[in-house]
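One protein chain is absent from this view; the other protein chains keep their places.
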Amino acid sequence: MKNPNVLVIGSGVAGMEASLILGEAGQKVYLIERKSLIGGQTIKFEEVYPNMECATCMIAPKQQEILQNENIELFLLSEVEQVKGSVGEFKVKIKKKARYVSLANCIGCGACYEPCPVSLENEFEEGLSKKKAIAVPCPGALPNVPTIDPENCLRLNGKKKECQACKEACMFDAINFSEKDEILDLEVGAILIATGFGLLDVKNLPQYGYRKAKNVYTAMEFERLYAANGPTEGKLVLRDGETPKSIAIIHCVGRSEQGYCSGVCCMYSTKFSHFLKHKIPEAKICEFHTDLCIPGKSHQKFYQKILNQGVDFIRFDDIKVEEKNGKMQVIYKNGNGEKAKFIADMIILSAAMIPGGDTESLAKTIGISLDKKGFFSTQSEKLSPVATAVDGIFVAGCAEGPKDIPGSIAQAEAAAGKILSILR
Amino acid sequence: MKQDFKPNLVGFLCNWCSYAGADLAGSSKLEVKPYLSVIRVICSSRVNSNLVLNAFLWGADGVLIAGCHPGDCHYEKGNYYVRRRFALLKKILETLDLEPDRLQLSWISASEGKRYAEVVNKFAEDITRLGPSAFHTNPNI
Amino acid sequence: MTATQIDSNKMPTKGAIVSAEEGINKTIVDIFKKSLEKKCFDAILIPVRVPETEAYAWVLLKDQSLLDEANPLPPIISVQGAKALRSLTKRGKMTQNIAAILRPCEIRAAVELSKLKQIHLDNISLISIDCPGAMPLSDYLADPEKSKKIYKNVLEKWGENNSVRPVCHICNRFSLPSLLPRKSEETSPVEQDEANLPSIDLHIGLLGGNQEKIFLIPVNPKGRKILEELELKSDDSLDIWQTKVSEVQDKKEKIRKEFNLELKEKIEGQEKLTAMFNECINCHNCMRVCPICYCQQCFFDSGALTLSPETYLSRSEKKGALRFPLDTMLFHLGRMSHMVLSCVSCGVCEDACPMSIPVAQIFSLVADQTQKSFDYAPGINKEEPLPLQDFLEDEFHEVETPKEVN
Partner (left out) sequence: MNEKIGVYVCECGPNISERIDIDRVLEEISSAEGVKVAKKFGLLCSNDGKNYLADEIKKEELTHLVVAACSPREHEQTFMNVCLEAGLNPYLFQLINIREQCAWMISDKEEATRMAIKYIHAGISRVTLHKPLLKKELDSIPDVLIIGGGISGIEAALCLAGKDRKVYLVEKTELLGGMVKKFSELLPYQGSNLAVIEEKIEQVQNNENVEILTSSEVEDVRGFLGNFEAVIKSKSNGSGTKEIKIGAIIVATGFKLFDPKNTPQFGYGKIENVLDALEFEEMSASGKILLKNGNPPKSVALIHCVGRNEKGYCSKVCCLYSIKFARHLQDKLPGIDVSEFYSDLCLPDKADQDYFEEAKKKGIHFIRADDFELKEKDGKINVEYKAAGGKKDSIAVDMTILAPAMVPSEDTSKLAEILNLPLDETGFFKEVHEMLDPISTPIEGVYVAGCALGPKNIPESIIQSQAASGKILSSLIPGKKIEPEVKVSEIREEFCTGCQTCLSVCFYGAISFDEYKGISVVNEAICRGCGSCVGSCPSGAIRSKHFTYPQLYREVLQALR
């Protein structure tokens, strides 16, 4: 008899959507998330194109459903260690890292942050803000329960064994330093991979001056910079506190290196312009693009609208960023081969989407192949765009390749559909 | 300016965006003036003149209606309808010079805890400046 | 151009001029007698004087001999014509062809009610008539003979004799064909002309006829057909009528502006408005006679607002005193917020007010402002959607709290 349970790896929009559909169908779902919170990348966005909807408002109800649905068992700070067996009878080992804060007891009051003596970079905020060794990544994060970072917690990393500032501050006996990582054994009938994407590390592309010139930001940094629940509470300021007056947004960063177009950068870059125009009407904004990729029935209209708002769109052949006596400049060859430069006090890099951090190791553990771009490959040549080569293992969202939100959600729903139809 | 005056404010907040925004203001421990009594409605489009006028007549010094930003409505179109109803009510108060500033419509999203605090505090200041509404102090009404 | 300005080149230019030696009333009555003969209508809805009395009532006539007592332009509005039409067709459309002869404000109320699904206009020919206004009900009842004399003079001296009701005196919508509803940007000019015709078929023009002749003005093909069936050629020029209409219109616009300025002075602000409504005895007559107040149970009568004794005590404690009847202000503002966008300023509310509060004047003033802000002209065209049943995604941002609060 087939095992009807499903393992979903990754709790971004794709993973959540699939879990909810499977859960509603009455299927037992094990939802595995590497991080301490659910929602993936989308919850980092303030608004999404083309309707400028508030991402949090869109996602929060789904996150709540995930936390409340009794068919969905959520494993945070967890990763897949091993997968054996075949469709209908997979045996999966999960490594669940210690959170040191009890999900059951903690009520998310945040009393424990303040007393913690350690302050470190908040990677969720792209290092744009500090956090304590015990913290939630951002206000409104779900579940609203902090995590202790064992590398940096003085007690756990042994630098100050007696420290228990957080424990003393907690009235709910939620802190448990002795919590240990666990290995869990699960049995499932099908597996869905929804591990999402990462962004190309632009440090490896020196021509863009990232971390050299002072106000070069990645797209993801900028998303947080303008998020109302982000490090500056949505105030748009440069690292020196100044408001930018001229902004360059560079598309296709790393496209030629990666050998594919990420499909979404043109639109989200245009979204940035829309936002900048609104916040700083007098600002000069220039989008540097190659071929504009704006498919979708409403996208061109949005692009036209931004164009009419007086944002410059310049086609470039090659481009680089330099900083001369404190001034950053974009030096480029335009579509007709003429050289030119643009002085900018803020530069945003729309970098290629790449496979999520643990893709390669995960592929190995599960034993399925990646395509030559490093994403999980489906049997699309057999017109089966969510099924991997292994029976019973499916992939959805950006784990399969760069995609926008509706694309990821549709693919997740599709995977859920296929799973439901093979499990019935 | 009446310093000692503590206005009575009623706020109709939609469940999906604005009420969540208010919660976020709370969990972010933002200071909010203690004058606004929040009434949760499922969608801002549930609110109409029947509710608002009664609030005024029964003693509100100000009424706030808050919902999802246009386009974000959990029910797609609700806030567009309430915006029209509101515009009408506002125009009536303007024409009769009945202190239209006591009535306010704000779009507050689930991530805008800070905005919620700002909107409410600003509203509270403005109304404090206006003083108590004659609607409920004037015995002839 | 605003919804209701005159656009003379949009006005019908051709119609039938009929001589009226035997008096306007008889001439019109005869025409409708003929229309019954010719079977171009099966029945006619028209005000008729109740024999042996000074009262007028709406009558659905099938027997033409009874038309003798009919009067398309009685000195008073006892029952708003739209209400008569509503009671006729609330439950479904007319099964025979009816002609309804109503004043412009009554027609407009009828069109609003049709948008509110309270009237079925199918098979009904709406026929409007230039209206010099009506006498205040109270004056008329006090001395009918005198009022009738005055009214005769009102008819002769268009817009000059101001013994008509105040809302009539300042009425700028006395001649329907000249009123043009809002143009929707989407519709092409061609469509516009069709879509923007006032929702009447035939108009009876009196202006410019100085009691000797009347103008029968077809507003649409149906109207032309009616005239054909009456063997009337509709190719006489309407210049005289048009010029006079525009002339009176300009005069009225001016009067209206000044009047409303003064009125605003009188009612603006908490204090004054309260004073205005202080006499109100909460009889809700204004609501009952209002054609637009179509609810079968008014929300403010529904008891939804009756509170516990202790609440009243605590309210009186707050105010120092609690005045009864309760919530009169709530009632008027509430009613206003429900119907003012469709208010046609017909004035029956004021006629009906036992305390002679200038309800109609106040509502008419607010109607002007609110309808303008929605660019809406009630009762002109039945295709124009009701403002509160419609919206644009990008509008009214001025009423929203700005993105930056401080």
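Quick notes
Labels A, B and C are assigned to the chains in the order they are written; within every chain, residues are numbered from 1.
We take it that a residue touches a chain if its C-beta (ideal position, glycine included) is under 8 Å from a C-beta of that chain, and two chains touch if they have at least 3 such contacts.
Computed from a predicted model, the values in this text were never measured in an experiment.
Within the full complex, the chain left out of the display is in contact with A, B, C. Not every partner is drawn; the one left out touches chain C at residues 90-91, 116-118, 294-299, 302, 304-305, 307, 311, 314, 338-339, 386, 388-390.
On the side of chain A, touch with the chain left out of the figure occurs at residues 21-22, 24-26, 48, 50-51, 53, 58, 62, 64, 68, 104-105, 107, 109, 111, 171-172, 255, 259-263, 291-301, 304, 335-337, 371, 373, 375, 380-386, 401-402, 405-407, 409-418, 420-421, 424.
By the touch rule set out above, chain B reaches the unshown chain at residues 8, 10, 19-20, 22-23, 25-27, 29-32, 34, 37-43, 45-48, 50-51, 54-55, 58-60, 74-78, 81-82, 85, 117, 136.
As a working rule, only the chains that are shown with their structure count from here on.
Centre-to-centre spacing of chain A and chain B amounts to 36 Å, using the average Cα coordinate of each chain.
Residues of chain B found to touch two or more other chains are 71, 115.
Shared interface positions of chain A, i.e. residues touching 2 or more other chains, are not present. Remark: chain B residues 49-50, 53-54, 57-59, 70-71, 77, 80-81, 83-92, 94-99, 104-107, 115, 118-119, 122, 134-141 touch chain C in the complex. Across the complex, chain A meets chain B through its residues 46, 51-58, 60-61, 108, 110, 139-140, 144, 227-229, 233-234. Against chain B, in their complex, chain C makes its touches with residues 267-271, 273-275, 278, 299, 305, 315, 318-323, 327-330, 333-334, 336-338, 340-341, 362, 365-366, 369-370, 373-374, 387-388, 390-393, 395-396, 399-401, 405-406.
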